[in-house]
Every structure is written in structure tokens, then in C-alpha cells.
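Here the complex is missing one protein chain, while the rest keep their positions.
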Amino acid sequence: MTMDMMKGAMSSSGMPMKGMDPAMMQETMEALSACTQACIMCADADAGEGMGKCAGMCANCADVCDTMMRMLLRMNGWDMQVTMSMMQTTIMMCRACSAECMMHAEMSEHCRMCAMACDQAVMAMEKMMGSMSEAMPMA
Amino acid sequence: MTMDMMKGAMSSSGMPMKGMDPAMMQETMEALSACTQACIMCADADAGEGMGKCAGMCANCADVCDTMMRMLLRMNGWDMQVTMSMMQTTIMMCRACSAECMMHAEMSEHCRMCAMACDQAVMAMEKMMGSMSEAMPMA
Amino acid sequence: MTMDMMKGAMSSSGMPMKGMDPAMMQETMEALSACTQACIMCADADAGEGMGKCAGMCANCADVCDTMMRMLLRMNGWDMQVTMSMMQTTIMMCRACSAECMMHAEMSEHCRMCAMACDQAVMAMEKMMGSMSEAMPMA
Partner (left out) sequence: MTMDMMKGAMSSSGMPMKGMDPAMMQETMEALSACTQACIMCADADAGEGMGKCAGMCANCADVCDTMMRMLLRMNGWDMQVTMSMMQTTIMMCRACSAECMMHAEMSEHCRMCAMACDQAVMAMEKMMGSMSEAMPMA
């Protein structure tokens, strides 16, 4: 349904998103949503195990991914430069969170799964960054 | 993946969630996530059309559903009474948002789809409320 | 500044907020904002100390208070019944969080301060609930 709504929004708004494929945007938003959820659960589980750094990074990663997704959903608020800057930050955040989680992935199943969710979000965003770079006049 | 992480968290925590079926929780969280996304998009589209009340209610509904989902994801923070109170509020919010969106569903496709997402979230939460009521010692 | 903007919004909107005093709303929003911040810090500190239940409840309380504040800021989205239901939930959440934090307030300074922030939010909201009940035709 999100995708149907997004297609409608993209066609009705006169927004500079020519290079953007709705399916690719949908994939990115789903990866961000899954990453947010995995990070919230991982942070919660970490806290009971005294893993403070992992909990804090996962909580941050959840909020960053959530905000990134919200920006992509708001066609009217679209600003290419800000979107790209936020996506670079989100990629950096997901990579840092994944690296932290991988340090205890062997003994902690939730960290292993959270790292996977972060990695998938990075992959989806990198693909989208490529499309946005092409859509930019010269960046 | 969310469901796998949740099953792990539910089995490892000694939390009072005996009546709770992971598949039902997963369904509720997916409905809440879809409703959050639909509401953010609907609020954004509304704003460009001068539909202030619908935009404000959708923005509120997005935040309420998002918070409800975050609470369900945090096994360690689980408190049955607070969870049930928040779920009653979320059901009321989704119903109010759906009613508002339905008032202009014929001329606005995003409102029609947003109302559907709200209704589906209500259905999933009502099912879960039933299970939680049974799980409560006497409520 | 928030208060100036709110006064402007309250006078320009034809919203059913006759019983509402801008100063009282401002006080409530400040208490909610302070509580959100205290809860995020407390959850973060808890996680490093293995206090999983406190961390989870504080994280939930932060999100609930944040959403409550966002609802109060959106004059166009105002719905008296939903606002009152959300405020009852927020009061219950703050009380539960304060009770949990008070259990280790002697050994943990951040828990003692977080409990205080929760209590102040409860006091501000109870005052506002009184005004809203009077403003309701018959509730």
C-alpha cells in the first residue's frame, strides 16, 4: 500500500525526482523500517545484558533510520541536497552500528540479526544514492 | 526477521506475556508500521491541499502508532497495564483518523488508503487486546 | 518562543480549546520535553549497568512523552477525546517509570533525577486534565 500511495504522490507532485524509481524507494523504506525495528529490539536486549555501547548505538541507529524513512515519505518536503546528506549520515550510522553489533554476534543472536538489518539498509541506500547522484544536475 | 528476533526475546525474557502469540504481535507491528507510513504520506499530501485538520490528525496518528510499535518491540520495558492503556489510545486515534480521512476519501486517494491502513491497525490491535485481557490475572 | 507561537495558533484556529490556558499548556509541554530528555539519558545510562527493565521503561516513557508533546503542539489536529486518552496513558506511563526508577534511586543518581522529571510531568498533566474535563461539554 505504501508503494501505491507513493506512486500517486510522485506523479501528482511536480518534484525533482525524475531519476527515482518507486520500487527502489519502496525497497529502501522497507529496509529502513526493518532496520529501525531490529535496532530497537537489539537496544532493548543489550540493556538487560549490560552492553551499553551497543544499546546506545542501536538506539541512535533506530532514530536515524526512522527519520530517514520519514523524509523519504514526505514528497512535499523533498530537498535533494538535504536528502542526500541525511542518507550519507544514515549509511555511516548503519555501518557503525553493524560493526559494533558484529563484535558480539557470535554470542548474541539479536546482535547478529541487527547487523544484518543494518547491512541490508546500507545496500538499499547505496543503490538509491547512485540514482540520486545521476538525478542531480551536477553533484 | 523482526519475528525471529521477537521470538528469541520472548523466550529469553521472563516476562509476563504468556498469552501472547508471536505471530499476532508481528501482525500488529506490521499493521502499525504500515499505518505510520500511510499517515506520514497522507499528512504530507494534505498539507499541499490545505486540509489542515486531516494533516494534523494524520501526523498525530503516525506518532502514536510509531510509539505503540516501539513499546511492543521492547520486551524488557513491558508493562501490561501501560501497554493496554496505550493500545486503547492508539485504537481511538486510528478510529478518529480514519473517520476524518473517510470524509474526503472520494476525492482524495491518499485519504482513502490512509483510512484503510488505520482500519487494519485497529483490527490487529483489537485482536491483541483480546489476548492481553485474557492474559491479565483479572482485568 | 514556543508559547508565542502557540498563542498565535490558538487564536487563529477555531478550535474547541476554550478552557485551555496557554501558560498551562506551555508548562505541560516543557515538563514533557524535560521528561523525554531525562528518560533518554536514564535509559542510556541504565543499559551500561545492565538495568534492562528500567532502560526499557525509560525508553518507552521518552517516546510516549515525546508523542504527547507533539500532539499538544498540533492545534489543527486537536481532538479532545483522543488528547485526553493519550494524556491518561502518558500519566500512567510516567508513574510506572517513576516507580521503577525510584527502586534504585539511592544508588543511581540518574534514576533519581529521571523519577523527578516523571513526577513533574504527571503534576503538569493532572492540572491540564482538570481543565480539559471542565472544557468538555459533559465528560
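In order of appearance the chains are A, B and C, and numbering begins at 1 in each one.
One rule holds for everything that comes next: a contact is a pair of C-beta atoms (placed from the backbone, for glycine too) under 8 Å apart; a residue touches a chain by one contact, two chains touch by 3 or more.
All values reported here derive from a predicted model rather than from experimental measurement.
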item: Displayed chains contacted by the hidden chain, counting the whole assembly; value: A, B, C
item: Among B:M6, B:M25 or B:M51, residue touching the chain not depicted; value: B:M51
item: Hidden partner chain, touching residue among B:A43, B:L72 or B:M113; value: B:A43
item: Touch list for chain A against the chain that is not drawn; value: 52-53, 55-60, 63-64, 66-67, 70-71, 74-79, 81-82, 85-86, 88-89, 92-93, 96
item: Residues from chain B at the interface with the omitted partner, ascending; value: 43-53, 55-56, 59
item: Where the missing chain touches chain C, by residue; value: 1-2, 4-6, 8-9, 12-13, 29, 33-34, 37-38, 40-42, 44-45, 47-48, 66, 69-70, 73-77, 109-110, 113-114, 116-117
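As a working rule, only the chains that are shown with their structure count from here on.
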item: Inter-chain centre distance, chain A versus chain C - centres from mean C-alpha coordinates, in Å; value: 29
item: Geometric centre distance via CA averages, chain B-chain A, whole Å; value: 21
item: Shared-contact residues (touching 2 or more other chains) in chain A; value: 44-45, 47-48
